[in-house]
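The structure under discussion appears below in the form of structure tokens.
One protein chain omitted, others in place.
By letter and in written order, the chains are A, B and C; residue numbering begins at 1 in each of them.
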Amino acid sequence: MSCRPPDASLSRLLQDHASERPRDECGVFGIHGHAEAANITYLGLYALQHRGQESAGICTSQGGEQFVHRAMGLVSDVFSEKVLARLPGRHAIGHVRYSTTGESLLRNAQPFCANTDGGPVAIAHNGNLVNAGAVRRELEGRGAIFSTTADSEVIVHLLARSRETSLEERLIDALSRVKGAFSLVMLTHDALIAVRDPHGFRPLVLGRLDGAWVVASETCALDLIGATVERHVDPGEVVVIRRGRLRTMRPFPKPARGAFCIFEYIYFARPDSNLPGSNVYAYRKELGRALAREHPVQADMVVPLLDSGSVAALGFAEEAGIPYETAIIRNHFVGRTFIEPAQSIRNFGVKIKHNPIRELLKGKRVALVDDSIVRGTTLNKMSTLLRNNGAREVHVRISAPPTIAPCFYGIDMPTRSELMAAGRSVDEICEAIGADSLGYVSVEGLRKLSEHLKHDHCDACFSDEYPVPIQRGDDAPQLSLFKPVGESSRDEAPE
Amino acid sequence: MSCRPPDASLSRLLQDHASERPRDECGVFGIHGHAEAANITYLGLYALQHRGQESAGICTSQGGEQFVHRAMGLVSDVFSEKVLARLPGRHAIGHVRYSTTGESLLRNAQPFCANTDGGPVAIAHNGNLVNAGAVRRELEGRGAIFSTTADSEVIVHLLARSRETSLEERLIDALSRVKGAFSLVMLTHDALIAVRDPHGFRPLVLGRLDGAWVVASETCALDLIGATVERHVDPGEVVVIRRGRLRTMRPFPKPARGAFCIFEYIYFARPDSNLPGSNVYAYRKELGRALAREHPVQADMVVPLLDSGSVAALGFAEEAGIPYETAIIRNHFVGRTFIEPAQSIRNFGVKIKHNPIRELLKGKRVALVDDSIVRGTTLNKMSTLLRNNGAREVHVRISAPPTIAPCFYGIDMPTRSELMAAGRSVDEICEAIGADSLGYVSVEGLRKLSEHLKHDHCDACFSDEYPVPIQRGDDAPQLSLFKPVGESSRDEAPE
Amino acid sequence: MSCRPPDASLSRLLQDHASERPRDECGVFGIHGHAEAANITYLGLYALQHRGQESAGICTSQGGEQFVHRAMGLVSDVFSEKVLARLPGRHAIGHVRYSTTGESLLRNAQPFCANTDGGPVAIAHNGNLVNAGAVRRELEGRGAIFSTTADSEVIVHLLARSRETSLEERLIDALSRVKGAFSLVMLTHDALIAVRDPHGFRPLVLGRLDGAWVVASETCALDLIGATVERHVDPGEVVVIRRGRLRTMRPFPKPARGAFCIFEYIYFARPDSNLPGSNVYAYRKELGRALAREHPVQADMVVPLLDSGSVAALGFAEEAGIPYETAIIRNHFVGRTFIEPAQSIRNFGVKIKHNPIRELLKGKRVALVDDSIVRGTTLNKMSTLLRNNGAREVHVRISAPPTIAPCFYGIDMPTRSELMAAGRSVDEICEAIGADSLGYVSVEGLRKLSEHLKHDHCDACFSDEYPVPIQRGDDAPQLSLFKPVGESSRDEAPE
Partner (left out) sequence: MSCRPPDASLSRLLQDHASERPRDECGVFGIHGHAEAANITYLGLYALQHRGQESAGICTSQGGEQFVHRAMGLVSDVFSEKVLARLPGRHAIGHVRYSTTGESLLRNAQPFCANTDGGPVAIAHNGNLVNAGAVRRELEGRGAIFSTTADSEVIVHLLARSRETSLEERLIDALSRVKGAFSLVMLTHDALIAVRDPHGFRPLVLGRLDGAWVVASETCALDLIGATVERHVDPGEVVVIRRGRLRTMRPFPKPARGAFCIFEYIYFARPDSNLPGSNVYAYRKELGRALAREHPVQADMVVPLLDSGSVAALGFAEEAGIPYETAIIRNHFVGRTFIEPAQSIRNFGVKIKHNPIRELLKGKRVALVDDSIVRGTTLNKMSTLLRNNGAREVHVRISAPPTIAPCFYGIDMPTRSELMAAGRSVDEICEAIGADSLGYVSVEGLRKLSEHLKHDHCDACFSDEYPVPIQRGDDAPQLSLFKPVGESSRDEAPE
């Protein structure tokens, strides 16, 4: 029914979900050689909005100058026709951001822009660098002045200081110095450059539109603008598009194995996107089927907990031959703040957003399907609520393995100690969430299902096996020593 | 999955849907004898938000005084803790409004308040009066000064001028003078009064919470606040609650037949609400099943067009034994304005919100289910879009009869000439929307399905048989002769 | 230097002055027969902004319809080109308001509009009715529904219920029922009507512009639009302008004496306006001269306290032959809120707005001139501040008699008990404000000076002699029993 939890569709709700849901951090887009570069980039970001709702920005290039607009908010709020009209040029890159590192500040909004003696450059980055703190401290020691608290800014400084001659060589030089995840687009006065880190953590896809070249985090952005999908950018590949010509390089040493984020398939990407090897909707439906085979259930109906789990729930229902019912109704008007009455109403918190249909549930055994348990609070309240509305049994099925380890490559998750599944057995979790039974897809099941994708994955959040080692002292990136207190942040403007 | 189209969940989207969707006009709520009357009313309105997103208001009563706050916007925007704290008292009524008559103005926001020599009164009204214009003109001729352009205000004036002694007698006197639909709540200094018009066009339900009495347009409002449902208010019933005691009257002549709006079951009410005789979700699922029996189809998948049709689609799929697939992905971040590129993108308008999953559709026969065709534009674009994404056949099934006549009792529909189905055969419509086949539930099928509800309905929009005659010169209510130009309306405030 | 205290020029500052300064309540404007009626009215209100900064409104008439826009805020904020373009017609009236009775609410913004069986009417009123509460209670008893809490609304209801035939007769009928001050303009579908109450409390002037007729509270409004001043409307006169023709009536019994508000000359009106008998600047300068003669002083410099007293100070300085020095510097950027440090700074409150020039004051005797002492707080702080900055002596001179009684005819003053001069001798006040000497213009001096104006005055605030008796129980107008809590008021919108 939906590519994203409908609550995600309400930007206001995002903070409510911070405690329960991992969040993808960024989406990037680029176009080279189109008369409406800014407008098309706007549309591309629009389709990638689910990858970041905090800030948005577009930078264009024309006649040796670059033009940029960045602001806090959704793409549709940040850009007006007036603003887009002031972004001339045939080349553009864009970025939507949800902060994983760096504070929530306008200054951190991307693309980042800089003047170099090779001309102006702009960079938009998806992913998380694991050695950003150390590199930043070293650069500051050499007189570099950082204007943001985002890890991505180190790439810009490394590039500006590189002794290589061409801007693409300087970018490669800079990227050789950093570790971690980067799917990025860079705009120079005449070229669009797209790069994926050697492990290929984050997606990046190449397309064509009316003779122009397009790059985007997901294929759904190409669909919206009517572009054709050319191919995915390879891990470690540097694509340089200049004067309509595409040139490709593979300058980085190849790592032992690839590490495409499996969570993109399970949760992050839009179901209508195609990731390498599979359509996302199809993958999720298979995951639901696999779950039904691994953990069969005697139930009267299969109910998706949130829209995020609904595709897996459909697969589960089909495989199990149990009717699929959307028995929990959402209030789509939930606002940012909510005034609670002083007198307690039972299960108030969860009821404000969900109302189970008692007539449907009365005396029934429910298989409740979702795609992850992060902290478990919502599930616990929901199983209580279902029982209060008549459900006889509540069997929880999760279309992913237990999340036991944090992500250091660009996904905002709770710390290890906050993760429900870290250090708890499935039985303990089942008890904690008040379910009659609980089943997860196994890591093995997930890996088996993913074999047909034909490339290596990172499933560190499920397996605790990190493809790029984390220096523990470094995993909390060293933020700037000066603390902006509310500058430009909408919420904090003085009344 | 959802009680309302998720786009409806974004108030910003409402105007986009004006052309395609009928809109319910109002929700009312009242509580008598609760320490947190204003807070509970706020919650009740919250649950009724789908019935009106234009303005919201709450009026409370304490010590002979009434306190009111009304503003344009969603309940969560209109009320803050600070505002609620300034609404003291144990009795309250509230209102959410989408304008069907009267302009979109703060002045029209309800509840309406007035001082009478019997004390202050406040009224919140759901429904449309068919003789408001004539009554208003007559009252103005006798020196009444109207401060709004809403039809409901005539009730307040009639009440204020009534010669009856008690306020409830005066209300009954006033209501005897008007014709059409009214489910209303009225607050005096010490009483809460709830009334349904003799035909019972609009719903109104009675409940209890911690010893207090509650009235609301739908049961979902009672669910949220944890109240128990007592019973539906009867057509023509006047319920007076004073000092914790409920008294009931049936002062109006009983009409030949009742006229509960069947559209409440089909589209308006939240699926988790129980309307007289049935739960809404269950009703819609049966409607889907009936549709599958009336118009079977050879298809590979059943796809809901919008969330509004998803429950019927589930019923259809079950009855037909065809897999249910949410093959059209929504962009949940669609904003109010959208900047279109100058160069045309194929099917741009519909793609901005929907992306069909090509991998799923390729070579497949699709049964596309929705709950109504109002103007037909969206369906036409969608069937083209599905074919462009590989669908081999597109069979449209509508879980209601053709909408052939406008509503005069409180639902905002296009005029007759704008209705797709008015004066067109099903074949003509099928061709106009570009479908391979088209099937509607028949009026007979609908009536048969609704028999078990055990009360009379109004299905004038499908049958053109109006239970309360419309004087054609009167159906466009006579608005005020003075034209407020933008006063207080958010959109029109000078920049 | 200025027509109004420069702080008055900052609307934000107004509340700071509430405790010290009486405030004029309203300005009215009307035009009949001009192609740009709305634009010209906008300009007229602009020039009358000093008479009310809380809300502004314009109503125009065209082809039997009226168009209105009203909002909280300054004229320049309330009206945009877009809004003015939506106010068509050749006739218009406008209003600026500072609330003296009635709460601060959008609903109270004027002009008031109503439909009558004689067509639509709009009314804009300057002045205060002393029997509004009693009339309102009576009208409510007869079924009238008030939509504002302003006293002016009773006129509209009386008019709507009048049995007279023409609208002008109905207005006269209505005005015969009220007591107190009214300078008002009324717009019908084809006529502009201007009326002053029989005592003539408030000013109203008639002018011509390009063949059109204009009415305004003050001549400065005619100056701005380039109109010529025709004459002042007489006390008790009703001027009806229809189809370009002016007709005059004097339907009210003539009172024993007139009662033009002397405070208009002393403080309210803009110094560039001409009131009946004198230019305001010239009058104030004479007042300063008279003050110097009544209360000579040995001083080294004459210093105006606020800009409001500067014209009188100039006259004082000239008459006394003492240099005039603007020795107290204002901070013109004082904002609405001010964050005070926790540690006390000496005389912080007054210093935030005023800084005396120590180099100028050192060892000098200062004659400090202002036009009134209402509560005395500012003067006390200022005399301390002057001494702290080196002044040897501080002699206070006030260009008006002591304010000993409240105003019931339209000026917002403290209640009697809050008035500095009520029940205190001049010596007591002198001590309270910490001055070396204190001199007021005497009531006799004021009356003598005003003889050349050749009409009767109301000086009740100085003499306690009220021209229209006040029924003490009625002087606090009976507000509505329902309490709007923040509706539409800008400050109270939920965040």
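In this section, contacts are C-beta pairs under 8 Å (C-beta built on N, C-alpha and C of every residue); 3 or more make two chains touch, one makes a residue touch a chain.
Note that this is a predicted model, so its numbers are computed, not measured.
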Omitted chain - touching chains that are shown: A, C
Contacting the left-out chain in the complete assembly, out of C:352, C:432 or C:453: C:352
Per the touch definition above, residue among C:26, C:40, C:216 or C:404 touching the missing chain: C:40
Identified contact with the non-displayed chain, of A:44, A:94 or A:120: A:120
Chain not shown, touching residues in chain A: 59, 64-71, 77-80, 82-83, 86-87, 106-107, 113-117, 119-120, 122, 140-147, 156-157, 160-162, 480-488, 492-495
In chain C, positions touching the absent partner: 1-4, 6, 8-11, 35-36, 39-40, 42-43, 46-47, 49-50, 53, 74-77, 79-81, 84, 210, 220, 223-226, 270-272, 274, 279, 281-282, 304, 307, 310-311, 314, 318, 323-327, 329-343, 345-346, 348, 351-352, 355-357, 359-360
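Here is the rule we use: only the chains that are shown with their structure count from here on.
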Chain A to chain C, fewest steps along touching chains: 2
From chain C, the most remote chain by mean C-alpha position: A
Distance from the mean Cα position of chain C to that of chain A, given in whole angstrom: 61
Chain B-chain C separation of Cα centroids, rounded to whole Å: 48
Of all residues in chain A, the ones touching two or more other chains: none
